[in-house]
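Of the protein chains in this complex, one is absent; all others appear in place.
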Amino acid sequence: MADEEYRRVDGRKVDELRPIKIIPSVLSRAEGSAYIEWGQNKALAAVFGPREALPQHIQNPTKALVNYVYRMATFSVPDRKSPKPGRREIEISKVSGEALEKAIFVERFPNTTIDIYVHIFDSNAGTRCAALTAASVALADAGIPMRDLVAACAVGRANGKIILDPCKDEEDASDAVDMPLAIMPRTKEVVLLQMDGLISKEDWKKAFEFGLKGCLEVYEIQKRALKHRYEALARTEQKAIKAVDKQLMDAAESLER
Amino acid sequence: MADEEYRRVDGRKVDELRPIKIIPSVLSRAEGSAYIEWGQNKALAAVFGPREALPQHIQNPTKALVNYVYRMATFSVPDRKSPKPGRREIEISKVSGEALEKAIFVERFPNTTIDIYVHIFDSNAGTRCAALTAASVALADAGIPMRDLVAACAVGRANGKIILDPCKDEEDASDAVDMPLAIMPRTKEVVLLQMDGLISKEDWKKAFEFGLKGCLEVYEIQKRALKHRYEALARTEQKAIKAVDKQLMDAAESLER
Amino acid sequence: MADEEYRRVDGRKVDELRPIKIIPSVLSRAEGSAYIEWGQNKALAAVFGPREALPQHIQNPTKALVNYVYRMATFSVPDRKSPKPGRREIEISKVSGEALEKAIFVERFPNTTIDIYVHIFDSNAGTRCAALTAASVALADAGIPMRDLVAACAVGRANGKIILDPCKDEEDASDAVDMPLAIMPRTKEVVLLQMDGLISKEDWKKAFEFGLKGCLEVYEIQKRALKHRYEALARTEQKAIKAVDKQLMDAAESLER
Amino acid sequence: MRDDILWELQADKVKDYLRRSQRLDGRALTDYRPFTLQLDFSKNAHGSCRVQLGKTDVIVGVKMDVAEPYPDTPDEGSITVGAEFTPLASPVFEPGPPDQNATELARVVDRCIRESKALDFKKLVIEEGSKVWFVFIDIYVANDCGNLFDASSLGALGALLNTKVPKLEDGKVVKGEYAGRLEVSKMPLLTTFAKIENSIVLDPALDEEKAMDARLSIGTTEERLISAMQKGLGGSFKQAEIEQCIDIAFEKSEELRDGLRKALKG
Amino acid sequence: MRDDILWELQADKVKDYLRRSQRLDGRALTDYRPFTLQLDFSKNAHGSCRVQLGKTDVIVGVKMDVAEPYPDTPDEGSITVGAEFTPLASPVFEPGPPDQNATELARVVDRCIRESKALDFKKLVIEEGSKVWFVFIDIYVANDCGNLFDASSLGALGALLNTKVPKLEDGKVVKGEYAGRLEVSKMPLLTTFAKIENSIVLDPALDEEKAMDARLSIGTTEERLISAMQKGLGGSFKQAEIEQCIDIAFEKSEELRDGLRKALKG
Partner (left out) sequence: MRDDILWELQADKVKDYLRRSQRLDGRALTDYRPFTLQLDFSKNAHGSCRVQLGKTDVIVGVKMDVAEPYPDTPDEGSITVGAEFTPLASPVFEPGPPDQNATELARVVDRCIRESKALDFKKLVIEEGSKVWFVFIDIYVANDCGNLFDASSLGALGALLNTKVPKLEDGKVVKGEYAGRLEVSKMPLLTTFAKIENSIVLDPALDEEKAMDARLSIGTTEERLISAMQKGLGGSFKQAEIEQCIDIAFEKSEELRDGLRKALKG
């Protein structure tokens, strides 16, 4: 069947993302935060810093450390996960932090650490991309200066089709390929790339291009979420300004009397 | 049956404590210590400090930290306990240390820690109260200035009766309630209070009053133990003074000759 | 059968070592290193330091710390070993480090640590002695000033015979005795001594003397290995000198022209 | 560091207000902050609930799993409560295994539920002596703005009331299929008080926690029974104060129960 | 400390050379360093291989053990890859459990092998649902002079190709006896690139690693299929660069395979 007509297990087209919802500024105690829903995936991201890196011997005098911690709640997967972080979580934390490093102006904050924490509360494939996408919005929400957002999306293969944003059933196909990808959208530089599966170079290329397209769509959603937030903030500020104005006018009035 | 006539599984009256024996100053390397036997329960408590709290970042510039560590020996319970501290031991350590904080003049020793270690070597219900009671005596033995001793005692319910100082069989009753309690006896301020079980407010009140009474009895035993110790110390000193006197007289005598 | 005629399970005489091969300077990133094959045993030893002991509070102002870490690879034993260090490895690390302390001029390097790491990659009884023997060569290779090398060798009993350097089958005999031994050969001072088994004083004495003899043989092998290394180094240096000479002559020649 | 000083100033303000029987956020001394409940927050959980109590944010999930019973209770299943203070929730929380604060929280929530007998452990038996249900209740603190005890206890009860029992085939869980709801016969909840100088307030917000000398949590059921108590921190309570707190807990916990009942109806 | 400065100077030199498309050790940009393989290094291992790639030294051993299958794949055995950066290998490695670098290495080597389907996990079943072979592949880094990924992947494949399957009697391993070789149907290997400023080099030596901005490892098989990819570090790659690396990986990994084939013949 032609790619255009093919419908996936959940009704999506081959190059269609699942619904994505991002809300910045959801956790009051973090300096920046974001909530993301990406299909069934649900995650919260929080950012703290730049703050002094401790113990001192880990400090880098030329740049901020990017400390990314990705964790899954015990109940966020079909079989209960142990509360202890597993090797998968450690690896994802490492490559995700590295993916953000290029986007952040780390050189402006020597000897500090920027701590990024993401917790997954529900999952159905693609959590590392959802987490990274949310983390990037949380960084912007924290006001940390960045070259660009980082937008992430997985791409893969199932049942002979190259598909964007595979869901769990598709990841379990016998010919499954899974390739999490993250880019800085303005330059299309690849900052995260992992792959498992067995694939020819031709198929890989097609998948990669699907992935780029997916990341660009995610980027639009990220920007929209931040824009909404800024507009809301602006409205709140506007109201605050109006309230102050009113107080001033009342005060002026009372003085006149 | 009326409470006055009722006899418990081990022959006690409803408001009767098990036999308690406390000996202060039993461990030479600690700055203060105490051994306690409370029914089958056996524990040793040791106190070190006030000493510099390390690492420095845990120091509190306004008061001493009270660091209480409660542990059970592997063989102190019917089934062998793992040598690793369990969550129960961690919780008991926390609330017991907090219970002592009000009694100690912690504000006199900024930036220090007062370390209190208690190990249980045999057990039959009520070990946290026995431990806290011994720890309080060990603090006094260490000469740490205190507003009052802390006296502890559990109270509970079994087989429809409110009972003081439940033993293990009673703790296992189907209607069991267990309420460990500790007070500063002079003011009857409650410094430790925990409860499990399901109880009405009326029964709770009766139990609480039994508990207060128990704590006051424990307080008398603590004071007696410390008094014995001081008298023994005084006797030793007296002997030492006499010995010195004798030496002086002998010396004087030999000078006269 | 007389000891002289007796042949062991692997054909050796009672007082015969297994073949031993030692190669110093095998790991470029360590300051000193050695590879050892001792029968089936295979180990690598590496030395780092003297370097600042950290954290500071472990520093000894009168001498260098000798930090010895003995580890076995998971696949180096018949049943797969857990990757976590076991209690056996911790004990061996402790007594082996202590055995080297007397040989090193530790008093010359206050506040430092000398780190000695040995990993076992294949084993068949006697690995702690092989490790210590290699570590001693690695220390010499690192140029750390020593009173003497430390030479180690196990001795034991199997099937009624006192035997040098027992192999695994011999260690499993019903009357097995195993005694790892290490000495500073010049003075025959015993720096490592452990024993398990059940043995009379007479047999112990015989075993001990076998052991001393074994250690002295090991010492010769250590010295030979280091000598080879120094000769090779000297040859390399010689070549380098000749090369420089030639360059100088060429230069002189070209100047003359 | 600077943060500490700010909190100290804020704590002083809390005390000033309380000396006039007022709270910084305008609440009466025995008011709860507004709260919202989101049941079924996680589809992969067998039951789940997100609680926002003021700005405090807690997510609780339940997983049921088949295991061997404890040797001394072969005819009973059990519950296991865990709590993680995720580093998202506060600038001072660090990633790592639960510290003593998280351990205390988990154990007090556990006792409040367990001792109320809301769950009949005997009904959790699959095959006596060899197979029982273990109900894992895991609490994740996502934002700490005070009173984690009540938020967690509410979240745990919400998640339990939302729990579906997995279907079994040959003693093994069939993924994604369920055999009905978990039976929860009571609604045990913690109500927590802070003692600040001579005042006692219900549901302390974070700034009140920074000012408090002692904490008292009381687990109650809708039948006006007490199922758990826990005093915390270095201060003390008088008998009369405790008795008063018990009465308030009976009364005010009903507001949480009503919220929960409403959420359950949809 | 002083060490850091020396490496920085060395890294500057690496960059200088690369601006002229040269490498400090004289290699072409896509050359591997010379390597040696020592199969059957450890007799107690079921399979083992020591790899020296330049001065990098890695020892890999395989142990097969009987265990229960994972519940969701009752008809499959599995592999488990562990990596330990022993403190022998570098002045900066410390004894202790694997850090995130060792974890990443182990997991990428695992994926490269697993996803290539070189091992048919279904053939590792002894008794469906209850007994399967687990193949433990443990990597020990003895000297780190750069590119641990390719050295470890080569060592892991060498050890697997060298692995004998233990003999079973009544479902238990008979020590020291074997029932034949482990079936390994493909030769998956990692090929690793370093991006240093605008240059890309294959098989980075340690000084090149100190200069690199990003790393890309590509797992390939002799059928010119990709079985794994992993980008590492804070830098980035362009699409065209990745495509070029894939082609080079297909080509240059054959040199390692040839070395391995030679070693296997004796």
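The letters A, B, C, D and E name the chains in turn, as written, and every chain counts its residues from 1.
We take it that a residue touches a chain if its C-beta (ideal position, glycine included) is under 8 Å from a C-beta of that chain, and two chains touch if they have at least 3 such contacts.
Quantities reported herein were computed from a predicted structural model and do not represent experimental measurements.
Novice: Can you list the shown chains that the hidden chain touches?
Specialist: Contacts of the omitted chain with visible chains: B, C.
Novice: Per the definition of touch given earlier, which of C:Arg7, C:Lys21, C:Arg108 or C:Lys188 contacts the omitted chain?
Specialist: The missing chain is touched by C:Lys188.
Novice: Could you tell me which of B:Asp115, B:Asp141 or B:Glu217 touches the chain that is not displayed?
Specialist: B:Asp115
Novice: Could I get the residues of subunit C that touch the absent chain, sorted low to high?
Specialist: 66, 79, 87-88, 90-91, 93-95, 98, 101-102, 106, 179, 184, 188-201, 204-205, 208, 212
Novice: On subunit B, where is the contact patch with the chain that was removed from view?
Specialist: The list for subunit B reads 26-31, 33, 40, 42, 44-46, 48, 51, 69, 71, 73-78, 80, 83-85, 115, 117, 119, 121-124.
By our rule, only the chains that are shown with their structure count from here on.
Novice: Find out how few touching-chain steps suffice to connect subunit A with subunit E.
Specialist: 1
Novice: Determine how many degrees of rotation, between 0 and 180 and to the nearest 5, align the Cα atoms of subunit D with the equivalent atoms in subunit E.
Specialist: Result for this pair is 120 degrees.
Novice: Centre to centre, by mean C-alpha position, how many angstrom separate subunit A and subunit C?
Specialist: 53
Novice: For subunit E, jot down the residues that touch at least 2 other chains.
Specialist: Answer for subunit E, listing residues that touch two or more other chains: 71.
Novice: Would you mind giving me the full set of chain pairs in touch?
Specialist: A-D, A-E, B-D, C-E
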